[in-house]
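One chain of protein is taken out of this complex; the other chains stay put.
Let's look at chain A:
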Amino acid sequence: MAAPLTLLLIVAVTIRAVLFRSSLAELISARVEVVSPLNAWKRVVEGLALLDLGVSPYSGDVFHETPLMIYLFHFTVDYAEIVFIVSAYFFRKQKYALESDRYSADCLELLRSPKEMFYIPLKVAMFYLLNPFTILSCVAKSTCGLNNAIIALFIFCTLKGSALLSGILLALATYQSIYPLTLFAPALLFFLQRLYIPVNLRRSSFWFFTLQYAFMYVGSLVVITGLSFFLLGSWDFIPSVYGFIFSVPDLTPNIGLFWYFFAEMFEHFRLFFSCVFQFNVFFYTIPLSIKLKEHPVFLIFMQIAIISIFKSYPTVGDVALYMAFLPAWSHLYRFLRNIFLVSCVLLACSALFPVLWHLWIYAGSANSNFYYAITLLFNFGQVKVFTTTWLTNCEWKNRWRNKVSLFINLY
């Protein structure tokens, strides 16, 4: 396992290094599908410059990163490329570790051979490192890669069973962009399952553990926020980062659903629509948690997918995050319907994004409707992947139950 993994790592690092040095790096950093106002490298550089001048980096509405991020880059700005490659490596390492960990709990002899299971971590690493979306995101130096690394570390710590570390990392991920807040529920469910505490609202053990975990999480969040306050000496970052994410003032086209709607609606209704759109991201946590009580890891995957589709400024780096998890559920492939059509749709949309952008912005022959049509189709494809995986999981569970009950009845 070590040899193919090392080879994979070398190939991935080589591709990124080559692209960093070529003239394509400039082109990629300007693409709207790859960078968003939240994680563009140009804005980080702008923020750093303002910080060096002694001005608050949040003045001027250009910089929307968190203070910890700016201090991280303050010290490593010359080695930025290395930081991004290292974060990709970390991510891969976490994924690899978590995959080899996950299946000790679920025995799936009926539906999957051990040989396949052996290859899963490698597949997950390959799906992430060699995914063109991640390569583009890394070459564009979008901080999305760092966010992905934090989420991967969080998942790793959760699976390893360390509640404190998991709480701290989840707080860090939430601090970066609010949406990982929804990952609190699956992490909690995983720990409860691991500690054999039944999810019963009347049991005191349930509440005891929940409060413990919540305390660790909220405590770390308060500490990190307080640290940011002391680093910069003001609360400026809260409206600039979190207010920006929630109120969506920047309507640069991206692969998300927000920009077109918000560009064409009247100011009068803006608050209502932003509430509805943001609510959409958080709403699915409750029904999904109830349904997927026994499968918290799958729930994590579902939540990440929902965040990537419905967040206010998605980029292809977010899409790559949940796509990398797909091989972990390779036992579902046999039942995946329409996967060919959906993959063709996603592939065609990825190719059509730059074409229609060119036709709209440069040639002037198209307009925003063309680009938004492709955005809609892309998100439709993603939702189809999400629902197909979900339905297949339900079907697989039913078959599994039937087979197990058959097995038991035989004896």
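One rule holds in what follows: contacts are C-beta pairs under 8 Å (C-beta built on N, C-alpha and C of every residue); 3 or more make two chains touch, one makes a residue touch a chain; residues count from 1.
Heads up, the rule we're going with is that contacts and distances are computed from a predicted model.
Asks: Can you pick, from "Protein LTV1 homolog", "Potassium channel subfamily K member", "GPI-anchor transamidase component GPAA1" or "Cell division cycle associated 4", the UniProt protein name of the chain not displayed?
Replies: Of "Protein LTV1 homolog", "Potassium channel subfamily K member", "GPI-anchor transamidase component GPAA1" or "Cell division cycle associated 4", the absent chain's UniProt record names it "GPI-anchor transamidase component GPAA1".
Asks: Which residue from A:W41, A:Y71 or A:Y119 sits in contact with the chain not drawn here?
Replies: From the options A:W41, A:Y71 or A:Y119, the contact with the absent chain belongs to A:Y119.
Asks: Using the touch definition from the top, which of A:R203, A:K291, A:R337 or A:R399 touches the missing chain?
Replies: Missing-chain contact among the listed residues: A:R337.
Asks: Who touches the missing chain here, A:A2, A:A363 or A:I408?
Replies: Only one listed residue reaches the unshown chain, and that is A:A363.
Asks: Tell me where the left-out chain touches chain A, residue by residue.
Replies: The list for chain A reads 4, 116, 119, 122-123, 126, 327, 330, 333, 336-340, 344, 347-348, 351-352, 355-356, 358-359, 362-366.
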